[in-house]
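Only a portion of the chains appears, each positioned as in the full assembly.
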Amino acid sequence: MPSEVVSLTGHIIDSLTLSKVLDIILRDGGQYRIRRFEIGETRNDTSHAEIIVSAPDTTTLERILHQIGQHGAERAVGEAEVEPAPADGVLPAGFYVTTNLETHVRWKERWIPVEPIEMDCAIVISGNPGEETATSVPMHRVRRGDRIVVGDRGVRVTPLERLEPTDVFSFMGSEVSTERPKERIIAAIVQAMQEARDAGRRILFVGGPAIVHTGAARSLEAIIRAGWIDVLFAGNALAVHDIEQALYGTSLGVDLNTGNHRAHGHEHHLRAINTIRSIGSIRKAVEQGIVTRGILHACITCGTDFVLAGSIRDDGPLPEVITDVVQAQDAMRERVRGVGVALMVATTLHSIATGNLLPATVRTLCVDSDPNTVIKLMDRGTHQAFGLVTDCEFFLKELAARLPGVIP
Amino acid sequence: MPSEVVSLTGHIIDSLTLSKVLDIILRDGGQYRIRRFEIGETRNDTSHAEIIVSAPDTTTLERILHQIGQHGAERAVGEAEVEPAPADGVLPAGFYVTTNLETHVRWKERWIPVEPIEMDCAIVISGNPGEETATSVPMHRVRRGDRIVVGDRGVRVTPLERLEPTDVFSFMGSEVSTERPKERIIAAIVQAMQEARDAGRRILFVGGPAIVHTGAARSLEAIIRAGWIDVLFAGNALAVHDIEQALYGTSLGVDLNTGNHRAHGHEHHLRAINTIRSIGSIRKAVEQGIVTRGILHACITCGTDFVLAGSIRDDGPLPEVITDVVQAQDAMRERVRGVGVALMVATTLHSIATGNLLPATVRTLCVDSDPNTVIKLMDRGTHQAFGLVTDCEFFLKELAARLPGVIP
Amino acid sequence: MPSEVVSLTGHIIDSLTLSKVLDIILRDGGQYRIRRFEIGETRNDTSHAEIIVSAPDTTTLERILHQIGQHGAERAVGEAEVEPAPADGVLPAGFYVTTNLETHVRWKERWIPVEPIEMDCAIVISGNPGEETATSVPMHRVRRGDRIVVGDRGVRVTPLERLEPTDVFSFMGSEVSTERPKERIIAAIVQAMQEARDAGRRILFVGGPAIVHTGAARSLEAIIRAGWIDVLFAGNALAVHDIEQALYGTSLGVDLNTGNHRAHGHEHHLRAINTIRSIGSIRKAVEQGIVTRGILHACITCGTDFVLAGSIRDDGPLPEVITDVVQAQDAMRERVRGVGVALMVATTLHSIATGNLLPATVRTLCVDSDPNTVIKLMDRGTHQAFGLVTDCEFFLKELAARLPGVIP
């Protein structure tokens, strides 16, 4: 019966890692014996375990080693293996698939970090001998001949530490529930945003059109003007309704002051798009004084970067919208570098798309009135996301009220 | 082919009544001819139509006449027929089933109003000859020998007028959507509450335990203290969590200031119930200074009436809870008299139970984070309800901020 | 006070059109007097009304006439006015915005139909003198100099007739409720599909990836193989999971026979994409015998047309996916011609995108486990959609069992 020794080091009790590893071994048809076990005496000490893993055949054993490797169980170190990409946009068959966790590759007897890390990518080794770097690369950006890591020998993944019980995010847990006091959560977000700011990390806001429909745009606009958002991801719809509101005071024809449907109002969004297309761009409309307020006005006048990504339900679209989704993804990919906090508000599509691009270390809050949005985001791998099931109108109003320097 | 002439009078075009009546006739297998039609020239004038309804047989015709009678189509007037109730709590087989719309009964050549009106009841005629009154009575309160209206001859139902387009509630329509600016709706509720108050009508609040879990209790407490609520309907759970919060500062063990789970906290609600049971009642606990704050403290000290109705998921329950559901329903039934505005917040069970008791003329707002609650309420006959899909925390905070005289 | 006479003809009582028109006039600040009124005696006869509309000023009057024109109220006929498009992709400021209802344009003293009709487009008049045709054109396809209809003079919209009470779809109403017997609804869909087929109209299926996750793909595959679907709209995700299942027997790594997570399974979808990219296309993978089953295999081998439209959350994507959303929309637009029945299952994005392209006469069924998807679709203008809140697994299994010729 083939077997191999792996070792696990860290807060492996506390982080549930040991339990998970043992469970995977049994689930996938293996056996284990704990050969050595040293438990840390206090929370600050690390524990160490050596585990003999055996399985009925080599294939099963390899599969198990691969799985538990994802949780930090390292086997006797070997070098990473690479194979060249067979064509542009195509990977070698056995390519290693990345997670969104911190990852290192063993290359010429040193561990080199994969930077940036992004889930569901391949790892490319590049650079001159002795100066190699490792990068996660999405399939479509691979070029023929790129050296791609295959198998999982020589790849080390560092599991996410559990948050300290006193951490500002930890009390939220991963529960998705509407029945919790929300003001305290919003206070925690404010603190996380301030910490990110102090640490020189950027703040990303991902938003859907309901922000405008519900009248919450004015709060978001104020937050942007106060300098709290470094980059905004949205779609054509948010931008259209924002501009409709700037030009007509309505969103999808509903007057945001009176709540009434304005006559002809359902045509406003098309007329707004047409106006911007005739001027050439949102930026020009702002510069020429045609658009004088709103979320995008705030972005353009305050230097907040933004990506408007297209979707098949778009009208128009507006000139700044990137209609090719692969290009849009790349534009987002470029801008998530250095992000420390991501706020995702009232959009399933853009939240999941952004979650796919973020390292697991980014503090991520997903706000939606529908618990399913949050559940889907976590189901698709963005496990670090905290869900807040509430109204975006309420959330942004409260956030604006609590963030220093925001003038409502 | 049997036929009968019916007449329809009122804003029958405008209120869609004529269309519905014609539709029912065809749907149920009848034919019609419009014999006479006078349309009002302006909105203020009433229209009048005489329609010949025919059907293949008498049973079908009677069924159609019954149906369209519910929409105000009267046939050549006849006297209402009555039969005695055969036993306590049992109605004669053909008993007329009430709607929640204004209803009159033809009795000894005059129209007497059914007061109060409640859906899914029978009509009892009582009183001395010449002084008869008509009352809607739920099945369980009928006594053997009561004179019960059977069939629908001699019963006239007045359809609800559509709201004026300028009415404070009308712009809400019956749409149930999260994507609308909510502040305007809350302003409309405030105005409706003021109008009810000015007209000498009472304001009913129906609430669920999420009001306490989310930290919204302080807003509701302030609204009660300012005198805006005349009667509160709730269950054991809302009261238990309210008292838990008053005694321990937690709700289901979650500290409402920090959002953290308090040690032993999950036991607080049972200890709170036990404390009140040992004292004898919530009222005594307030009077003895044991409970010094909260929703029920506000009710008891400000003279706001309340009904706590039991359910099978109750712990305890608290002494004031009415554990017999039929008695609880009767206690609620008694207190809906004179109500002009009903606010239903974060409870499906109590909202539907209350909706069953209310005349259709009561302005009813149902607030829930789940659109299904609102849909269910309307599905079950409370068609006049307006739905607001949002967080109760936000709703009550905004309502408290906008109601005159509320000290947050 | 300016005024104008308009006339309304048709089943204007029955279809609620008269009521709506009168209501709009009052709501928007106008007055009316009914000058003439002839009501049809039976359901088959049409009614006719002449209404004098007046308003405080010309702007208000024009706005009202525009609004009620959308419901078929015609004023003294005038010719449609056109203006040239000022640039490619830009419309003249006052362009007429289309609905999804049957529309005619008055041009040189004859009424010419707008074909095809699509909501939120402009109308272009083209062709040689005397042979002009009218077409609805989305903004981005307009070319400089195209003759675009402006204002609403000379445009006639025919409201959708209400369905006969005996129609197969009519009993569904527009209620969105989970609490209805679904088998009867499915029988109605089957009948509608047969009627469409008999009338030479095409059947469109719009699907989301949950069809594969839930194991319903086998039913859809069988329906396609039996020739019931003419065209399929989906995204990269449905196709990826379908191919993952064909290659590995899993969907997102879950074994569809055992329900268990397969080891390494979360990587399958990426390996499936890479395999297809290395072959060049799904079609080639089918032709080369690499993909031997599944939804797309059925489409390719049975000649069912399909459009795979990209979105920003896509991995890969697969070679056949159209990554430019405007091109994808145009590919869908082209294929909705001649569609008689549209089934939309388990996708919000693709359902709304498709709904935007369909004439209101297409029988549209939207199936989703979340009532919000259906509500959103109708909120965005696809009023003809019927909602069925259920599991796609159940729906497709039942549909496959009831459609003639399907071999499960």
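Order of writing sets the chain letters: A, B and C. Residues in each chain are counted from 1.
The rule is short, and it goes like this: contacts are C-beta pairs under 8 Å (C-beta built on N, C-alpha and C of every residue); 3 or more make two chains touch, one makes a residue touch a chain.
Here the structure is a predicted model, which means the values were calculated and not measured.
Asks: Total copy count of the complex, if 3 are in place?
Replies: For the whole complex in this structure, the answer is 4 copies.
Assume only the chains that are shown with their structure count from here on.
Asks: Compute per-chain Cα centres, compare each with the mean of all protein Cα atoms, and return the closest chain.
Replies: Centroid comparison flags C as closest.
Asks: Which one of the chains is farthest from chain A, going by Cα centres?
Replies: B
Asks: Check the residue numbers that chain B and chain C use where they touch, and answer same if over half are used by both copies, otherwise different.
Replies: Same: when the shared numbers are divided by all numbers used, the fraction is over half.
Asks: Based only on mean CA positions, could you tell me how far chain A sits from chain C in angstrom?
Replies: 33
Asks: State, to the nearest whole Å, the distance from the C-alpha centre of chain B to the C-alpha centre of chain C.
Replies: Comparing mean C-alpha positions, chain C is 38 Å from chain B.
Asks: Hey, what residues on chain C touch two or more of the other chains?
Replies: 372
Asks: Considering only the defined contacts, which chain B positions touch chain A in the complex?
Replies: For this pair, the touching residues of chain B are 171-172, 178-185, 188, 210, 213-215, 254, 256-260, 369, 389-391, 393-394.
Asks: Which of the residues in chain C end up touching chain B in this complex?
Replies: Touch residues, chain C against chain B: 13-16, 18-19, 22-23, 26-27, 31-34, 37, 39-43, 165, 175-177, 179, 371-372, 375, 379.
Asks: Inside the complex, what are the residues of chain A that reach chain C?
Replies: Chain A residues touching chain C: 28, 63-64, 66-67, 86-87, 89-91, 93, 95, 97, 120, 138-140, 263-264, 266-267, 270-271, 273-275, 277-278, 309-317, 323-329, 332, 348-350, 352-353, 356, 370, 372.
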